[in-house]
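Of the protein chains in this complex, one is absent; all others appear in place.
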Amino acid sequence: MGFSAPDIALPKAEPGQFFMFGVKNCEKDPLLKRPFCYFRRRGNTLEILYRVVGKMTSIMKGLRPGDEVEVLGPLGNVYPMAQAVCKTPLVIAGGVGIASVYPLIERFKGSAILFYGGRSKKEILLRKELRAISKKLVVATDDGSMGFKGTAVDAARDFLNGRNPDDFVLYSCGPNGMLKAASALGIQGYIASEEKMACGIGVCLGCAVKTKEGYKRACKDGPVFKTGEIIFD
Amino acid sequence: MGFSAPDIALPKAEPGQFFMFGVKNCEKDPLLKRPFCYFRRRGNTLEILYRVVGKMTSIMKGLRPGDEVEVLGPLGNVYPMAQAVCKTPLVIAGGVGIASVYPLIERFKGSAILFYGGRSKKEILLRKELRAISKKLVVATDDGSMGFKGTAVDAARDFLNGRNPDDFVLYSCGPNGMLKAASALGIQGYIASEEKMACGIGVCLGCAVKTKEGYKRACKDGPVFKTGEIIFD
Amino acid sequence: MPARENNNNKRLEVKLGRLKLKNPVMTASGTAGYGAELAEFFDLSKLGAIVLKGISLTPWQGNPTPRITETRCGMINSIGLQNVGLDAFLREKLPFVRQWDVPVIANILGTSAAEYTRLASALEEAGVDGIELNVSCPNVKEGGIAFGLDLKSFASLVRAVRARVKKPVLIVKLSPGAPGIEEFSRAAEGEGADAISLINTIPAMAIDVNTRRPLIKNRIGGLSGPAIKPIAVRMVYQASKAVKIPVIGMGGITTGEDAVEFMLAGATAVAVGTATFMDPMAVLKVVQGIGAWMERHGIKKASSITGAMLT
Partner (left out) sequence: MPARENNNNKRLEVKLGRLKLKNPVMTASGTAGYGAELAEFFDLSKLGAIVLKGISLTPWQGNPTPRITETRCGMINSIGLQNVGLDAFLREKLPFVRQWDVPVIANILGTSAAEYTRLASALEEAGVDGIELNVSCPNVKEGGIAFGLDLKSFASLVRAVRARVKKPVLIVKLSPGAPGIEEFSRAAEGEGADAISLINTIPAMAIDVNTRRPLIKNRIGGLSGPAIKPIAVRMVYQASKAVKIPVIGMGGITTGEDAVEFMLAGATAVAVGTATFMDPMAVLKVVQGIGAWMERHGIKKASSITGAMLT
């Protein structure tokens, strides 16, 4: 879905950041805005990519051109990209986590290797575009209905077999299980957490992520964290 | 606003009845349906006439052709019309109360005298149609911006001066103040109450109207009551 | 497929003490009148039970209007327990609802233990299947709320009624304002109640900032509907942990999934109130929704949902 603001210049968003997104007209239910990653920008339109899972996303699906929405952002920190100058970016994404790493891969201008997993073929989006902007795309599905049968992390592990992990820098976004497994691959890098959020601006402490230094806020101290920083239980 | 149901035959509604009306897609806020009078039918479309005053009516205003709505009805009782055979129907309506008496006046096929009041010119709707379907139309506005300056009941009282009240049968719908004043004109007939409603079907007892026989339900025992039946305090 | 239907029916069966319900869903007292209006919309025998509008010994006329107002995801009412009184109830209302093959539960309220016991005796004699003690109506001073907020008088009221009621199941409806929902639940169980039900509406108020007047003539009324569901689920959870007798959960249920939520929290059965105002078919849809959820989750018996929350 794309949105634009006729009167103001759209803010510049960086890979890793997100927006808090709300619909108008529906009074107080849904109550809170929902977080969606910065996906890409096309002309004067900012785009997000979303999956319909509940209240807000169902309403979003029913929106029509011209409907008003409420957007706050861009929020949160950015995937650091300096290391990718001398190392190869190895990107692991699960489900709609692809929205988060999409603009990152674009930035890498064809140097990123992408492992992209979903439960089945149906969940794999944008295959053509992704192939076009990445050096190599490996699709993995749990049921084997497309590409590698298994998780994206399994596919990445296979790929790394015999290679030196230090030649790569990791970028990963997806469900917690994937982030945990990806962190265990032995590659340094960055993972983006998707804890549930209420405010998105750091005041509610709802989006706590357990780290070595205690709870941090996914929205303000993240969503991007260094590998090894987060404690998964 | 008009609505139709493609799959089912629209129910036949009678003057005085109402529908409980809800919008889809907005989850639980607004929570309850809202009552609107049966206004008229055009082909396979039932029409209601409404004023934007709050939550639901604001949302209704934003509806577009094709949007789904939830409608329950027709509900409630009907304006008795037998007496109007030998007497002249004298109709007094205030504000959107006009929606309630509109189909009644249509039924009387040009025999009804209508006193129609509003705060100002802006509130007076459908003047042309009303003139066409009634024997005589007297518009009254509180600020004198159109027609008689004063209330519709004042205008009716002027008209009755020197006439025999027994020659008329009263039909009135509007705010409580108007119903009280209309009841005091000395004409027998019927008034339609617009108490707030939760269920519209007689189970919540929210729409209580104080009558000589104790509280009655506007939605199930009414909305039409005989003059003299309701106790106004 | 009548066989399948039959089968489905059995799957939904639950028990409140000696009373078997076809399914766990009943009307909430005060939101289904005495049955006549809903019977225009569906076959009442499809319900687990029908709980009738609260009745008192003598007719009560109720509160002045406005009696209702909508709030965010909820509504406030102060009907004031308007009811026809015991005699008219027995004469005019009860015979009608007993035409259907559905357990009839009377909801009673009084201003003294003596009134409650007289009501209970008369209703037992008239053959109702259950009696729900309303000790929690916030809308009338006389609505038994004093019993609902004081543990000692609460326990002695339950004891007094229990002593009179043999056949119908005795359900005690707790006040959400009870200081210590666990203690009140245990007291009801200890005095022999067959089940407890909760929650009643929560005292609340709303003011029209344009007119500066309260939106409910009586100023304070009771809040119900989806807004209070999380509070109700919590109380049902706490009550069901405290006692072994069945708990009937209510407060903001509008769908089968809402009902399942209460059951996972510990409810054996549920009641649907405000949702009936939103849609007269709501109670029935909740029954169907529970069935659909069970099918999706491969669950064979509704009774096994009770307290089955994972942690």
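For reference, chains read A, B and C in written order, and residue numbers begin at 1 within each chain.
The rule is simple: a residue touches a chain if its C-beta (ideal position, glycine included) is under 8 Å from a C-beta of that chain, and two chains touch if they have at least 3 such contacts.
Given the structure is predicted, the values throughout are model-derived calculations rather than measurements.
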Fill in the blank from the handout: Among A:Leu32, A:Leu49, A:Val78 or A:Met146, contact with the omitted chain is made only by A:Leu32
Problem - Residue of A:Val52, A:Ala132, A:Ala184 or A:Leu205 touching the missing chain in the full complex - result: A:Leu205
Practice task
Mind listing the subunit B residues that contact the chain we can't see here?
Solution key: 27-29
Fill in the blank from the handout: Contact residues on subunit C toward the hidden chain run 71-74, 76, 149, 177, 179, 202-207, 209, 211-214, 219-220, 223, 226-231, 233-234, 237, 252, 257, 260-261, 264-265, 293, 308-311
Completion exercise
subunit A residues touching the chain left out here are 22, 28-33, 55, 70, 72, 195-199, 201-210, 214-215, 220
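Methods note: only the chains that are shown with their structure count from here on.
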Exercise for the section: Using the contact definition from the top, classify how the chains connect: line, ring, star, complete or other. Expected result: complete
Problem - Per-chain Cα centre nearest the global Cα centre, belonging to chain - result: C
Handout entry: Inter-centroid spacing, subunit C versus subunit B (mean Cα positions, whole Å)
Key = 36
Handout entry: subunit A and subunit B: spacing of chain centres that average the CA atoms, whole Å
Key = 56
Fill in the blank from the handout: Taking each chain's mean CA coordinate, subunit A and subunit C are separated, in whole Å, by 46
Completion exercise
subunit A residues touching 2+ other chains are 27-29
Completion exercise
Residues in subunit C with touches to at least two other chains are numbered 72-73
